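Heads up, one of the protein chains got dropped from this complex, but the rest are sitting where they should.
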């Protein structure tokens, strides 16, 4: 992988807008995020709209027969992925607060999230 | 096909709520509808929400590289499928009128559509 | 009571197949019959025998096969939808069969209830 | 300018692959380069060589193959997403190659723009 | 002989629930499954709408889908029943037809 030594560092943002479990996107985005850690890029994760549910505490999907991948969000820190942003309005609309979340995040207003997105080089959404 | 002689006649409704071309559902529902004609059932087609766009006149998808299946709606009559219902509110929200439609339909209010659905034996939606 | 089940989406990408499986199991547990499970649209992708999900995740195709083995459930893949998407006899998992869309209409006629799972 | 393209959905069920193809063709026509097309999620289903859509419809896999032949476009299928869904070397269409998700991140780094097509 | 309506998408993402509520009849049952279960919780932007619907219809939510998402069944809007897959089967058996709002 030449890129790991190419020296180019871009601002990547992975935008999570979908609920976990109903679709595979949350899980496979996480696989993307973990791979991106190997490329020494400036990685950002944004959770907005139903995406905030991806990092809800207490997920126990055994009863629906699917894998519980939510502990992986806690492992991100070990990959030096520490820029996690959550949209305040998205939490509020769903009756959630920061205390409901699995991992430490920075809570941004929708306006702040929009400005943060505007500064990115590569935005990946599913 | 034993059923073609079983004598059981059920009220089937195919509910179309999605726009054509962006997803395959409109096309593959139509394939279902055509097959159902062989079973001598009491077939109803409902077009509501973005599904009303499926029977919009003037569809020319050559430029997006996909097949134009909209003429098939005109062929339904030949299969004795003549119970086509369109929701008035769905047309109005999209700035459409009955004149925009490819085929003769019965326009129902949302309340009437709800009551019609309630009388069905089998409802198929995609 | 006889249930028929329609699965509109492929495995993993949507929960539809998982939900349909759980519904079938619960219905059988309660003594109901599953007349047929029909796979249409991307649902045909449930029937590939080439899928190998990570070992710590469920294998949806295998779950269907087990259901078919344990309870003789009829798993039918739409021939036209399958051809379009590359599900043919050559990669069809055991326990599934390929047939026409008429099998779905027939299920709608014969079963007491038809329950749909999709996107 | 170098474009990379990400395709998130399979053929036919969603327009994503068709839109991505048209985008690639238009970019090439304007003299741009397509650095890579990466297939992820259900997008891996674009790469099956077993699909046979009705003869009066487009063949999305063949359209990708033609793009690759005419313009040497690199078509990369994610190995993990493919394994999960049953897209492996055994049913991979010519013109596609299977590789790791790192190829997508690399494309994001090297290309000037990454354009995503999905559901 | 009512109908069982199923809704599987979040009302924050799609209009399916809204469409279902606009067509379901008094006495019908509505079951929230998969990503739609968020609509059953109190404290969300949809609480009022669900409480209203519960006055004329039987509303239920699938417990295993709540649990999967870490959502507390004790926080479900009053009038919505939490059921398991067996309860889903019962609802489908007790009603005349099933209508999936996809």
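The chains carry the letters A, B, C, D and E, assigned in the order they are written, with residues numbered from 1 in each.
The criterion applied here is as follows: contacts are C-beta pairs under 8 Å (C-beta built on N, C-alpha and C of every residue); 3 or more make two chains touch, one makes a residue touch a chain.
Every value quoted in this text rests on a predicted model; they were computed, and no experiment measured them.
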Among shown chains, those touching the left-out chain: A, B, D, E
Option touching the unshown chain, where B:57, B:74 or B:115 are the choices: B:57
Absent-chain interface as seen on chain E, which is shown: 12-15
Positions on chain B where the hidden chain makes contact: 17-23, 49-50, 53, 56-61, 63-64, 66, 70, 93-95, 100
Touch residues of chain A, complete complex, unshown partner: 15, 17, 48-49, 110, 113-115, 117-118, 120-123, 125-126
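By definition in this document, only the chains that are shown with their structure count from here on.
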Other chains in touch with both chain A and chain E: C
Farthest chain (mean CA position) relative to chain A: B
Centroid comparison with chain D (C-alpha atoms), farthest chain: E
Geometric centre distance via CA averages, chain B-chain A, whole Å: 40
Where chain B and chain E are represented by their mean Cα positions, the distance between them in whole Å: 26
Multi-partner residues of chain B (each touching 2 or more other chains): 24, 122, 125-126
Multi-partner residues of chain C (at least 2 other chains): 8, 12-13, 15, 19, 22, 41, 57, 80, 114, 116, 118-119
Which pairs of chains touch, using the document's own definition: A-C, A-D, A-E, B-C, B-D, B-E, C-D, C-E
